[in-house]
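Shown here is a partial selection of chains from the complex, left in place.
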Amino acid sequence: MSETVQLAELSWPDFAQRIARNPVVFLPLGATEQHGPHLPLNVDQVLPTGVANCVAAELGGLVAPTLPYGYKSQPRSGGGEQFPGCIGLDAATLSLVIRDVVCRLAHNGVRRLVLVNGHFENAWPAVEGLDLAMRELRRDGITDFVAMRLEYWDFVERSTLDRLFPDGFPGTELEHASLLETSLMLLLREDLVDMEKVPSDGPADFPTYDRWPLRPGVVPASGVLARAQGSTAEKGQWLMDDHVRLLSAALRKEFGL
Amino acid sequence: MSETVQLAELSWPDFAQRIARNPVVFLPLGATEQHGPHLPLNVDQVLPTGVANCVAAELGGLVAPTLPYGYKSQPRSGGGEQFPGCIGLDAATLSLVIRDVVCRLAHNGVRRLVLVNGHFENAWPAVEGLDLAMRELRRDGITDFVAMRLEYWDFVERSTLDRLFPDGFPGTELEHASLLETSLMLLLREDLVDMEKVPSDGPADFPTYDRWPLRPGVVPASGVLARAQGSTAEKGQWLMDDHVRLLSAALRKEFGL
Amino acid sequence: MSETVQLAELSWPDFAQRIARNPVVFLPLGATEQHGPHLPLNVDQVLPTGVANCVAAELGGLVAPTLPYGYKSQPRSGGGEQFPGCIGLDAATLSLVIRDVVCRLAHNGVRRLVLVNGHFENAWPAVEGLDLAMRELRRDGITDFVAMRLEYWDFVERSTLDRLFPDGFPGTELEHASLLETSLMLLLREDLVDMEKVPSDGPADFPTYDRWPLRPGVVPASGVLARAQGSTAEKGQWLMDDHVRLLSAALRKEFGL
Amino acid sequence: MSETVQLAELSWPDFAQRIARNPVVFLPLGATEQHGPHLPLNVDQVLPTGVANCVAAELGGLVAPTLPYGYKSQPRSGGGEQFPGCIGLDAATLSLVIRDVVCRLAHNGVRRLVLVNGHFENAWPAVEGLDLAMRELRRDGITDFVAMRLEYWDFVERSTLDRLFPDGFPGTELEHASLLETSLMLLLREDLVDMEKVPSDGPADFPTYDRWPLRPGVVPASGVLARAQGSTAEKGQWLMDDHVRLLSAALRKEFGL
């Protein structure tokens, strides 16, 4: 029988025993953010957690509890905080959470950590949080700690994208609540997807700048930035297969497994 | 068919529709903390979430995603961060998370918020986070926002405690990983409880002060501060019944429902 | 002739000489907070300072200047900041003050420190401040520093409480501006007590939760949470005797004096 | 004779007079960062300042002093802080600088502000700094302030990129110290460019993740991430023409000039 990968479902003696083997520990970075009328607010929690669970199972790793709140949604990548249901944190807040959790994991004996990001806007606060943690850990005398930080969607074959987008891939930034996320949600939490509500007002045509306040009409009214039509669980499986295989390979290489 | 109470499982249009009815919104405050050899690290996430889910169902409310990391475990109430598996945040970090989430919920139209705490050590950083949020919201012109903050375990009848502790209730502070939490976990997540590992080294006999560094031997080696023997799912149900009934009554009164 | 215990009344060469003997140093944590119509705003400064002075005299210790401003008064333990005369600090502010003072004392050679708290609401910001200081001191290479943190009122015999409360002790949280504090003030600063103004609107009957904004009428209008009638300097002496004896004993044990 | 565009070269009465006309004010965001062996450390200061100066002259605007220190260099976009000469700020520091300068400009009467970023890594701390400033300004009752934030290199025609990169454009992230920046520097500060030192160890082939600590060999030893060969001042002029024309057009549209 396989062991659980859920770090927080272990008792402390079991946690101590698992950590003694120096496993890869995953920290999924999520968000509570609008994802159009056909997807729930928790897409960015479900997807990186789902990927992390699979890769952890593959590598005998552990998955720490997912951060459910992320950096504030931005118009050009997530529609923006003006959409109902967006519960974003300030950058300093998120960086401190990541700094604290990373430091505590390292002080618990973790030496191989992977931050699996599922929300584009988290990328930079996560870089900062990790950098602050590395600085503090050096001062605490911990020098053999290795951490990685990545967006799960970057672990995909060009050929898979070509198969999914016969007319050309619009790029990850616009892929908010669109074909990739919708297909993966159909794979992992079909009960939370309503394909009948997929809108057709995209894709967004953003200017090459940010503006405060946001000009009305710039973001598609639905909150979907590209297209979600044609999403299927099968396509979600193609993506998940790539994510798990490529990410596992990268981690094996980086951690010398 | 009943509606979901999970805020983050709604799409943004559904969220907007639900919020328009002015529901009670719950924010469970959890932790990742040792709970003895027989319970998982996520007890303080599971229990307040479970209580919030039931009360929200009762009142037509919504439950926002649970905060999975809380304030640093303290020896006299949780055993302390020196136990494997304790992943605590600094007070400023936790207060900022709570400030940000509360402010964003209020800006989303929430006017009735309940912070349901499941981790003793979260109480004061939550007070501070809420106080900071109230100050900011006043400056943003939001003056009709009402928030409550509570520990779920305080909503229990004296008679129930007498039934559970025929020899006298040791007090909530020592009830860490003990009869109350173990019984509730047997009710909600029996799969994560191993009654065969219930230790017998408690109850703790703490001095009336904190000491840095911690003196070895002060905290029971198991991390269980009182006694967990005799825990059953039935007793968990007694507790849950009290929690849901008394908490619902208090909220109905305070929010004029 | 006995030496002074007031740290700040020493010249720097005398301070250096005293510190070289490795004395116990006390830092009283006070507040400026309402204490009913019969007591002054400085009760929480006077009492922990008074206790610290006596224990320091007993042990040949030193008392650093009392912090006169503490964490914001809370309704269920102090009446709340809406009372005139409450001058409370934010949690981060207070924790930073404590962190800085503790670090500076340790860098001055202090190795035995005791934070004597006289204001219930200070407890958690003090825990955080001390924890931050311990972390910084480790990074500065100071590893033999021992600190304690306590509420003076916890050092009392059960028998004394029984003598003081023949009808049962209501608990320390409600003991705000009530029998214990009033009796101790009669002992230490009788000139600041006006027994004719002792109110009779208590004891408070608080709900088991916090609410923002505070519901009018929840806190007794006088700001006294239990009962102050029957307070006498003699009872204050009973308490002071316990506090000094039990606290001295605890410190002798913990510091190996 | 044309007026100066340098905000800080005006006396205060002249500044007040200029601001009364509601000009577009530019704040260039720079860095002190390695740019290969053939370019100076101040490339990211020189270029956005140069672009801002031209656009300001076009629109009758003003250019505030350039921020000379930016966010910490990252391996995949700038080579990383381990290169000599990288003087990066923490994210919180940079966001506070931007928050303060934006707030002060707005309180001085500026209503049209453009942050012209010249350092990829500044993008997110600038978003946060602006967002914090907008929040504070709303609380100060300033509601008609409009701000834009952009990377100057995004204002370029596809046809220009095709002309510059006959073999295909590698993307802006890798364009560090490469053809675009080198050509613009030849245009603006030829004296600081040494084309004989252009290296040939690029382009970089980065993995799709960050790793702490950085694996040796991942970043080209020269610090040049793509190719700088073939850079000329003429090509710099093509770019500058695009930047000025397209950016001016965008600002005219957004500010209704």
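Letters A, B, C and D mark the chains as written, and numbering starts fresh at 1 in each.
Here is the rule we go by: a residue touches a chain if its C-beta (ideal position, glycine included) is under 8 Å from a C-beta of that chain, and two chains touch if they have at least 3 such contacts.
Fair warning: this is a prediction, and the values are worked out from it, not measured in the lab.
Of the identical protein chains in this complex, 4 are displayed in place, while the full assembly in this structure file contains 6 copies of the same sequence.
Convention: only the chains that are shown with their structure count from here on.
As a whole-number value, the distance joining the C-alpha centres of chain C and chain D reads 55 Å.
Centres computed as Cα averages put chain A at a distance of 26 Å from chain B. Averaged Cα coordinates give chain B a centre that lies 47 Å from the centre of chain D.
Shared interface positions of chain A, defined as residues touching 2 or more other chains, are 90, 92. Chain contact topology: the protein chains form a pattern that is neither a line, a ring, a star nor a complete graph. By the document's touch criterion, interfaces exist between A-B, A-C, A-D, B-C, B-D. Of all the residues in chain A, the ones that touch chain B in their complex are 6-13, 15-16, 19, 32, 34-42, 45, 64-69, 81, 83-90, 92-93, 96-97, 99-101, 104-105, 108-109, 192, 194, 197, 223.
Those residues of chain B that touch chain C in the shared complex are 72, 74, 90-92, 95, 123-125, 127-128, 130-132, 134, 146-151, 154-155, 207-213, 215, 250, 254. Against chain A, the residues of chain C that register as touching in their complex are 138-139.
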